[in-house]
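With one protein chain withheld, the remaining protein chains of the complex are depicted in position.
On to chain A.
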Amino acid sequence: MVFPTRGASASPDPHEQQLDTDIQSIRAEIRTLQRRKRFLASSLLSSDSIQKLIRKPTPTLSSITDEVSPLVRAAGKHSDSNHHRIAFGTTAFPFKDPSPTAPAESLLGVRIDVCVRGGRFAKPYYVLLRRVRMRGEKELRLRVHRHTVPAFIDMARVEGVYLPFPGAGKGGDLDGDSDVEGEEGVRRGKVGGKGGNKIYVDLCVNCVKLGLSEEGQIDPSERLSPEARGGIVALAPTAVEARYVRLEWEDGRVGRFKLSNAGIVERAVVIGDDGRDKQIEDEMTGGGGRVETLLERLKERGAVAA
């Protein structure tokens, strides 16, 4: 811990110098520990069990609850938004432009979280959208105001497709749709640009999954009738990247399909007891090949077959 080469201007005494270094390192240690304490405290506060426990009304400990509640509530809120960020990858928030000459004061911020390899998240990317009123039109449109998306993604082109202005072709309505599409576009761009991030594909799989489980939830009786799901009993990505998805049918057929960056089923193989089921394979890759409608295609086919 002694640096003998350091300039001896402050204190020529080597002993003093060593004490100084020691003090510095101890201070650094204290800071690290404090940070760790804070980290652990907030981890504990936002943990599921604590949250559940605190939310339960406990009349005997009302004083403690009152004292603790702001902290716990903040932690709970934060963990909720974190769950949203992890699950959806894209979240929106309001932002107020501080500039007095800004064309639109309130902006709609879009935060895009990208999961990189190793289970870590990269620094979030942001797109800030502003509302623009077209001349002679009543409705407001969204335009990209500022963004932190790297320059190798052509933001103007993404904007041109998902937030067209002035509305040619499909109108860039303000009602959620266009906004969501804009986010989608950005996310796809991100996937394409970064190459390594498969969050969109992940999402596609989730979406198929949700389709499966939601149907089960809507009508419990349907859960028992596998025809409603095309007879599929299991669906899971085979690797973290979720490029390949494994399917399992109730009659023992197993399948696997490959997803492209754009969410299209590129290849599909289905094997049953009597060899490959080409018809199902065709159904999976055909019809545009979008993974979102995969289930419907299979269902239709299932209905025809039945």
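Note that a residue touches a chain if its C-beta (ideal position, glycine included) is under 8 Å from a C-beta of that chain, and two chains touch if they have at least 3 such contacts; residues count from 1.
Heads up, the rule we're going with is that contacts and distances are computed from a predicted model.
For the chain of the complex excluded from view, the name given in UniProt is "CHL4 family chromosome segregation protein" [choices: "Mitochondrial import inner membrane translocase subunit", "CHL4 family chromosome segregation protein", "RAB39B, member RAS onco family" or "tRNA splicing endonuclease subunit"]. Shown as candidates are A:52, A:117, A:133 or A:146; the residue that touches the absent chain is A:146. For chain A, the list of residues touching the undisplayed chain reads 28, 31-32, 35-36, 38-39, 42-43, 45-46, 74-75, 77-79, 82, 85-86, 97-103, 109, 111, 113, 120-121, 123-126, 128, 146-155, 157-158, 161, 185, 188-189, 192-193, 261-262, 264, 288-290.
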